[in-house]
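Here the complex is missing a single protein chain, while all its other protein chains stay put.
Chain lettering (A and B) follows the sequence in which the chains are written, and residue indices restart at 1 in each chain.
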Amino acid sequence: MTRLAYYPGCTLKTNARNFEESTMATAEALGVELVEPGRWNCCGTVHALAKDDVMHHLAPIRNLIRVEELNAEGSVDSKKVVTLCAMCYNTLKRSNQVFNQDSDKRKKIRDIMTKEDTQYSGGVEVIHYLEALKEQGWDKVAAQVKKPLKGLKVAPYYGCLLLRPRGIGIDDADSPTIMEDLLKALGAEVVSFAYSQKCCGSYHTVHMREVVADLSHKILKQAEVAGADMLVTACPLCEYNLGQRQTQVKQQYPSFNSIPVVYFTQLMALAFGLGEEATAFEANRPEPTPLLKEKGLLE
Amino acid sequence: MICLENNDEMITIFVMGKKHRVPGSLTIMKAMEYTGHQFRRGAGCRGGFCGACATLYRKKGSYKLEGALACQKIVEDGMYIAQIPFSPSEKKTYNLNELKPDAPTILEYYPEVSRCLACNTCTKACPQDIMVMDYVQASLRGDIEQAAKLSFDCLSCGLCAVRCPAEIVPYNVGQLARRLYSKYVVGPTQHVLDRVKEVEEGKYDEEVKELMNMPLDKLKVKYNTRDKVEE
Partner (left out) sequence: MILRSGPENKHYRDRVKELSGENVDLCFQCGACSSGCPMTQEMDYLPSKVIRMVQLGLEEAQESKTIWVCTTCFNCEVRCPRGIDIANVMEALRQLVLRKKYNRVSIDELSPEELRDLPQVALVSNQRKMTA
């Protein structure tokens, strides 16, 4: 078993519990143990872009100290930390970069964190779970598939922070293939569509919900037109805006046909044949189970 | 009453901007009373447990603004003191009977916890050495048990709230977490309920009656010879 440090992020413990549960089940099947630090804090997404900002890097860096502590006590096999939430991934990775590249900020951050037992060395590598899977090899993923997702047309939705800005993304920002590769390994039919990297509206869902519903409508409609049965995502905010908010979309666009949105690990759990507790479809809105039953992928 | 040791060294402190000479072994509270100040507000149990006497001070030559409980902190030469009567925070009204011990409950009443920067300023300000940032973060995650356990020693003195850059009042959040924890996670304590039932059924009526009618000298003997746990 490879032991990898795992940073959940706040939402994975509440609204996106299904993302975490399906990941834990599939990771075990792949021989990976995800070790959560005993103590961690909210990553403070989104990354602070102002060049004089030091304060907003404290939250991410603190989590990286936790990873180093895990490594020092021998609970994990390396200084890598894997995240599921694309926003946490982006925030942790970018603050890590700032820490390592800016000696002035590095000094300030260390000076403020007087209550930490250890100073951050800058040595943690932040990766997204999709990268970890790619590194293992898609053949290893394919080897675990008991029920290939035959006949399921899936559109991969990347969103923004998984791929951008350049240098931070897990894949090419213009023509990514990582999600497509995963879906192929699971036996699903990949549906390309033009809006797979288009922003869902992100944090405007708090105070500009109609605008977000507009954007979601565009994205979902394009996926439908391209022939997709469902979308997969790697971000709880995207899942919320594209999935949970479909009731709002329906209000604004009565002719809209709802289309399920699930996390990629949930499809992995389904293909691995790991059962209901692992796929955790009950929390997804709209519910994917009717469609999956129709396709003969669920009893 | 202030008891002084015979060889107590006199030091200089500043209270409300005025210079005073006080014995160096006193707490801030005793030192202020030594100088003739009378506490009408900002004093309570005098034992480090009620949080009424939150004080801001600085040490001679130090750039830092520090906080402490006046009844616990011993004065130092050159200490410059200012009292904080209380921090006027808004405590939200909720009906505990209608709540659930989860993150949406915390966010409904104290959504400002989502602004927490994890800067740890609150932890640094706390006179009780509580991991304040950790319990605020735990409540943001919905880990009510952790939030309740970590905030257990909180006195609501307000020093954390005064310094928080995200404008959170941590002690209110901790209080809600502890209430949710005890009511819903720990639940009613069975042995207490059992004992109440016994009392209501009259199991102890005779004993109580006997004690009530006992003459004072006999009561004294009974008290002095009671079962004690030796320290």
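Following the convention adopted for this analysis, contacts are C-beta pairs under 8 Å (C-beta built on N, C-alpha and C of every residue); 3 or more make two chains touch, one makes a residue touch a chain.
Bear in mind the structure is a predicted one, so any value in this text is a computation, not a measurement.
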| item | value |
| --- | --- |
| Visible chains that the absent chain touches, using the contact criterion stated earlier | A, B |
| Identified contact with the non-displayed chain, of A:G31, A:P165, A:G275 or A:P290 | A:P165 |
| From A:E73, A:D139, A:D174 or A:E299, residue that would touch the chain that is not displayed | A:D174 |
| Identified contact with the non-displayed chain, of A:L237, A:A271 or A:L297 | A:L237 |
| Interface with the undisplayed chain - residues on subunit A | 9-11, 14-16, 42, 44-46, 48-52, 56, 85, 87, 160-161, 164-166, 173-174, 197-199, 201-208, 211, 215, 236-237, 240 |
| Touching residues (missing chain, whole complex) on subunit B | 103-105, 107-108, 111-112, 114-115, 140-141 |
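The criterion applied here is as follows: only the chains that are shown with their structure count from here on.
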| item | value |
| --- | --- |
| Separation of mean Cα positions, subunit B and subunit A [Å, integer] | 41 |
| Complex interface listing, subunit A residues touching subunit B | 10, 13-14, 39-42, 44, 55-56, 58-59, 62, 112-115 |
| Complex contacts: residues of subunit B adjacent to subunit A | 102-104, 114, 116-120, 123-124, 133-134, 137, 140-143, 165 |
